[in-house]
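Of the protein chains in this complex, all but one are displayed in their positions.
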Amino acid sequence: MDPIKITDVRTILTAPARSRLVVVRIDTSDAGLYGLGCATFTQRPLPVKAAVDGYLRPLLVGRDPDRIEDIWQICYQNSYWRNGPVLNNALSGVDIALWDIKGKRAGMPVYQLLGGKCREGAAVYRHADGREPKEVEDRVRAFAAEGYRHVRAQMGGYGGQTQRVQASTAEGDSAPGDAVRAKWSIPEGAQPGVYYDPRGYALSVEVLFDHLRSELGFDVELLHDVHERLAPIEAIGLAKALEKHKLFFLEDPLAPEDVEWFRTLRAQTATPIAMGELFNSPHEWTPLIAGRLIDFVRMHISQMGGLTPARKVAALAEAFGVRTAWHGPGDVSPVGHAANLHLDLACPNFGVQEWFGFADAEQEVFPGCPEVRGGYMYPNDQPGLGVDLDEQAASRYPCADGPDGWTLTRRPDGTPARP
Amino acid sequence: MDPIKITDVRTILTAPARSRLVVVRIDTSDAGLYGLGCATFTQRPLPVKAAVDGYLRPLLVGRDPDRIEDIWQICYQNSYWRNGPVLNNALSGVDIALWDIKGKRAGMPVYQLLGGKCREGAAVYRHADGREPKEVEDRVRAFAAEGYRHVRAQMGGYGGQTQRVQASTAEGDSAPGDAVRAKWSIPEGAQPGVYYDPRGYALSVEVLFDHLRSELGFDVELLHDVHERLAPIEAIGLAKALEKHKLFFLEDPLAPEDVEWFRTLRAQTATPIAMGELFNSPHEWTPLIAGRLIDFVRMHISQMGGLTPARKVAALAEAFGVRTAWHGPGDVSPVGHAANLHLDLACPNFGVQEWFGFADAEQEVFPGCPEVRGGYMYPNDQPGLGVDLDEQAASRYPCADGPDGWTLTRRPDGTPARP
Amino acid sequence: MDPIKITDVRTILTAPARSRLVVVRIDTSDAGLYGLGCATFTQRPLPVKAAVDGYLRPLLVGRDPDRIEDIWQICYQNSYWRNGPVLNNALSGVDIALWDIKGKRAGMPVYQLLGGKCREGAAVYRHADGREPKEVEDRVRAFAAEGYRHVRAQMGGYGGQTQRVQASTAEGDSAPGDAVRAKWSIPEGAQPGVYYDPRGYALSVEVLFDHLRSELGFDVELLHDVHERLAPIEAIGLAKALEKHKLFFLEDPLAPEDVEWFRTLRAQTATPIAMGELFNSPHEWTPLIAGRLIDFVRMHISQMGGLTPARKVAALAEAFGVRTAWHGPGDVSPVGHAANLHLDLACPNFGVQEWFGFADAEQEVFPGCPEVRGGYMYPNDQPGLGVDLDEQAASRYPCADGPDGWTLTRRPDGTPARP
Partner (left out) sequence: MDPIKITDVRTILTAPARSRLVVVRIDTSDAGLYGLGCATFTQRPLPVKAAVDGYLRPLLVGRDPDRIEDIWQICYQNSYWRNGPVLNNALSGVDIALWDIKGKRAGMPVYQLLGGKCREGAAVYRHADGREPKEVEDRVRAFAAEGYRHVRAQMGGYGGQTQRVQASTAEGDSAPGDAVRAKWSIPEGAQPGVYYDPRGYALSVEVLFDHLRSELGFDVELLHDVHERLAPIEAIGLAKALEKHKLFFLEDPLAPEDVEWFRTLRAQTATPIAMGELFNSPHEWTPLIAGRLIDFVRMHISQMGGLTPARKVAALAEAFGVRTAWHGPGDVSPVGHAANLHLDLACPNFGVQEWFGFADAEQEVFPGCPEVRGGYMYPNDQPGLGVDLDEQAASRYPCADGPDGWTLTRRPDGTPARP
C-alpha cells in the first residue's frame, strides 16, 4: 500500500438540529479518500474552528495520515498548553478523521481496527423528562414500548424546577407538580438568570423515583443525571437515598472540581456512578478509574482528543472493572456518534450508550447515520466510520452566533451555579 | 492618593444587649478617616482590651494603614505565642478596622475590595428554641412566616434539658416534654452548676426532628447545634439517626479537641456538618477542609484574626468544595456582623449566615447596622463596612464584670463538661 | 460611587518582541475608564481572540464591572467545558482588566485591593544559558554583577543539546561542549523535528552544576528548569543528584501528566521543587499544594483565569507552607507581568518572580512597564495595574500566523516528546 499525504484540513460548521456542530474534514493525496471527525463544542464553536484552521492545518498538510499516534502527539504538544476544551475538540476532530481514513484505506469499518466486534449492537439509553412524576412515568413507558431497556428519568430539567429572572420578579419556568417543594424566595435586586434550588431538586428526585419504582417496578433500567447541580454532601445524600431504587447509574453527581468527594460517596453507598462528560484531562479520569471510585466513564470522545485517547481509556477502565458510557447528547455530530458506536462494539467493558435520536435534517446532512432498532444502535458497516457529510446540505443550516443562555444558572440566593 | 498614617488605636467596650462587645477604633492622619473592627470576646473582654491598648497600639501608631497584610503579620508574630483567643480577638479588631479604612479610602463598600458581589443578599438562619416539640414547631413556623428559609431548631437549650444545682437538690430548668426521657439522678453532694444529660439530650433531638419533619415537611431548612455536648461516638450516632431528616447542617457535633473523629463520622453518614466557632488556629480548620471532612466552616471572624485570614480560609474552602457559615451570634458586634456580611456577598462558596437580630439599643449604639428582609441580610452600601459607633451611646451600656455562668456545665455524675 | 456598565470588550494582538501577545481591553460607561488584561497564549492566539470576541463580549456588555467574582463565575461556567487553555486565557484577560478597572475606580494600585504591600519589591530571577559550563558561568556572573541574586542556569536550551532533523541527516543544533556526552544516533528515515536526548541532558545538568558551584560557590541562588524533558524516574534521579548543589528550586521536573510521581520524588530528596506553568485546572495544583509535594507554585496567571483564581491559590498555598513563583516568560505581556507583580507584593508567601526583561518595542507599546532595579521589580504605583497600551504602536507589530516550531520535539528514537 503506497504512502499517502494529507492535502487539506477543513472545518465545517452546521446546525441541522438545535446544536451547533463542528466537523473536521481531512483530504489526502489519494483522490477521493478523505476522513471526517467530530470536533463539536457547541458552546464555543468558533475558537475550535480557529484552532483547526490556524494551527492544525499548517501542522498537518504533507504528513502521512496513517501515523495517527504520531500526529496525535504532535498536535497535543505543539500548543504547549494542552488538556482543555477547544484544543481538545480540534484534536478530536483530526483524530477521528484519521481513523475514518485508516478504515477506508483498510476497507474495514473502524471497529475492525479496534479489535473487531465483541457484540452486535450497542444498548442505548433515552432521556425522559416531565413536569410531574406521572408525566415522566408515561414517557418512560413510551420508550419501553419502543424496545428501550434503559431510560434516564428527569423532572423539570437539570436541577429540577427553575425560575427565570428578568426584572425584579421571578416567574416559574417549569413546575414539577404538587409532590415537590415549589416555593423559594430570591433576594431583592436579583440578577437575571435561570434560578434553581439544589435542595428542593434533590427532594424532588426522591419523590420521582419513589413514584416510578412503585408504578413501573424493576423491569426497566432507570438512570438519573444530577448534572453537577448539588453541593457535594447533598449529592452523597441523594445517592444514598436512591440506593433502594437500584439505578443503572447516577450520572455526574459531582462537579469535575469536586471529584475527590467520591471517596466519601463511595464509603457510604452502592449506587452505581457514571461520571465524566465534562472531563478535559487525564487528571480527572485516571484517579477515579484507578481508585475504582466510579463505575462508568462518560467522557465526550469529540472533546477528550478523539478515538486515540478513548480506546486507551477504555483499556485503562477495563483493568479496573470500570465500564464505558460515552457521552452522546445532541451536541455530538452523527460522525461523533459513529465514533462512540465503533468503540462500543469493540470494547469488552462497554456498558451503555447515551443517544438522543437524529433529527431529519441531521440525517439529510449526514448520510449514513447509525440506526437504532429495539434499543440497540447498529453501524452501517461501510469502511471507516460509515457517515458522510453533504456540505451543500450543511450550508443550509448555519450556526447561530454568541453564547448559550441555558448555562447562566444561579442558586436561589443569586450565587452563580454550575450549569 | 497620598499615604497616610495611623494616629491612634483605641478599644471601646459596650454591652447594649446581653453580650459584652469589644470594638477597636483606628484613627488616621487623614482627618475624619477612621475604621472600626470587632474584637469581641464576651467571656474575657478585659484581656483583649489590655492586648490592644498595651501592645498593638504602640506597634501600630505611625504605620501606613493601607498595608493590611504587613500589619497583620507583624501583630501576629510580635507576641511570639499566637493562634489563641485574646490575642486573636485583638488582631481581629485591628484587621477589620483596617479594611473599613481601606474601603472608605477607595470610596467603596468592603465587599468591592473582596471581589465584588456575587449575590445580592446573604441568606440567614434564625434560632428557634422551645421546651417541647410543639413549641419549637411554632417558633419555626413564625420564622418561616417572616420569610426565613433556614431555622436552627433546639429544645431546652444547648445540651437539651438542664438542671440547675444550688444546694444538694437538683431542680429542672427546662423540660422537653413527655416524649423525652426526663429523669436522671445526680449523686449526693453534687457541686453547683448547670447539669445536663448527653445521652438523654441526643434522644430528645431525634424526638424533636421526628416531630418537626412530620408536621412541617421539608419546605423549611432545619439546622441543629450539638454545641459539642456529646461524646464523639454519640455525636456520630446522632448524625446518622438524623440523616433521614435532611438537615441543612448539624453544627459542632464534636468538640475542637475531638475533630479527628470526623473521619469516622464521614465514613458513615451524609448529614452535612458545620464546624468551627471555637477554632483558634489553622491546625483546626485546615485538615478538616482539605480532608473534605466538613461541609461548612463556621469560624468567628472577630476571633480568628479578622477579614485577612477569613478571606483566605474562604478561598481554601472553595478549593475543596466547602462552604462558609461564619459564626454570627449575639456576642458579635454589628461591626463584626457587617464584616461577616461583606465577605458573604463576595465569596462564591458562601453557604448561610447565622444571625440573631439586633436589639434596639444595639442599633442606637451602632448606626448603619445591616438589615434583614425576607430571610436575606443586606448591607447599606456605604464606603467601608458601613457601620458606625456612637461612643456616647455606647457609654450608656457599660459591660458587667466577672465570668459567665452558663459555661459552668456538668454531666449527671458531676463531671465538668464542655459548654 | 455610581454604578457603571461595561460598554465594550475587545482583543488586541501584537508582537513587539518575539512572542505573540493577546491583550483584552474593557471599556465602561464612565468615559475614559477602561481596563487592560493579559490573555496571552502565544502558541494559539487566534482561538483566544475568537473566544473573547464571539462569546465573552456579548456575555459582558451591559454588566457592572465591579462584580468581578460574579463575572468570573459566569464566564467560567457559560462554556460548560472549562479549566483549559484558550478559554482560561480569554477569562484571564477579562478578569485582569476588571481588576485594573477596580483599581482605577478606587484610585489605588491593584496591590492595595489585594491587602496592601507586605514588601517593597519582588525579587526576580533571570535566565542564563550557554553552550558549555564556562559560558553559563560567565552569564551568571554578569547577572550577579547587575544585582540579581537568583539566576536560572541552563546549558544548550531546554532538554540540553539538540539536533535538528531535516532530511535523512541529523546535524548538531547546539553543542554544550566536551564535558557532555555529545553523540546519539537517530534511526533511519527519522521524521523532521528537534531531537534531544533526555538521559544525556540529565547528565549534562550534573556537569553544569558541579562546575558552577565549584566556581561560584553558594553566593548566588541557582535555579534550573527541567521543562518536563525527562522520564519521571530520571527526573527523580536528577533531583537527588542535584541536592548537594542546593538549588533555590528545580523547575517543572515532571510533565503535568505525571505529577503523581511527586510522591516518589518527595520521599527521596529535599531539592526544592517549583511546578505549574502548564497547569490548567485545580486538579493539577490543589493536590500538589495540599499534599505539600511542591515548594513553589508557578502557574501562568494570564492562563489560569486571572487574578481572581491566582489570589485564591496564593491563599491556598499559604495554608500549606507553599510559596509563589508565578510564570513570567517572554510570552506574558507587560500587563500580565504587572498582574504578577501586584500579587507578589501583597502575598506573605511570595517566593520569587520569573522575569525576562522588556524589549524596547514592548516598552513603546506598553507605557508604564514595571521596572527592575538591583534584582527587584517595582510597580509604578499608578491606580490599577499601571500599564497602558498604545494601540497605534501595537499595530506596528503584527502577529505572525501558524504554529510554533520549537515545540516539535522528539527523543533520539523519534518518539514525539513533551516540549
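Which chain is which? They are A, B and C, in the order written, and residues in each are numbered from 1.
The criterion applied here is as follows: a residue touches a chain if its C-beta (ideal position, glycine included) is under 8 Å from a C-beta of that chain, and two chains touch if they have at least 3 such contacts.
Predicted, not measured: the structure shown is a model, and the values here were computed from it.
Student: Checking the contacts here: which visible chains does the omitted one touch?
Tutor: Answer for the hidden chain's contacts among shown chains: A, C.
Student: Which of A:308, A:340, A:353 or A:409 touches the chain that is not shown?
Tutor: If we include the chain that is not displayed, A:308 is the one touching it.
Student: Considering the complete complex, identify which of A:105, A:127 or A:266 is in touch with the unshown chain.
Tutor: Only one listed residue reaches the unshown chain, and that is A:105.
Student: Decide which residue listed in A:62, A:116 or A:374 touches the omitted chain of the complex.
Tutor: Touching the chain that is not displayed is residue A:116.
Student: Out of A:33, A:216 or A:290, which is the one that touches the chain we can't see?
Tutor: In the full complex, the listed residue that touches the missing chain is A:290.
Student: Counting contacts across the full complex, list the positions on chain A that touch the omitted chain.
Tutor: Those residues of chain A that touch the unshown chain are 1, 64, 66-70, 72-73, 102, 105-108, 112-113, 115-118, 282, 286, 290, 308, 311-313, 315-316, 318-320, 346-348, 383.
Student: Spell out, residue by residue, where the missing chain touches chain C.
Tutor: With respect to the unshown chain, the touching residues of chain C are 181, 183-185, 187-191, 199, 203, 231-234, 236-237, 240, 255, 257-258, 260-261, 263-264, 267-268, 412-416.
FYI, only the chains that are shown with their structure count from here on.
Student: Counting contact pairs per chain pair, which pair wins?
Tutor: Highest contact count among chain pairs: A-C.
Student: Using each chain's Cα centroid, which is most distant from the centroid of chain A?
Tutor: Between chain A and every other chain, the largest centroid distance is to B.
Student: What whole-number Å value describes the gap between the mean CA coordinates of chain B and chain C?
Tutor: About 42 Å, centre to centre.
Student: Take the average of all CA coordinates in chain A, do the same for chain C, and state the distance between these two points in whole angstrom.
Tutor: 33
Student: Going through chain C residue by residue, note those that touch at least 2 other chains and give them in order.
Tutor: 70, 73, 282
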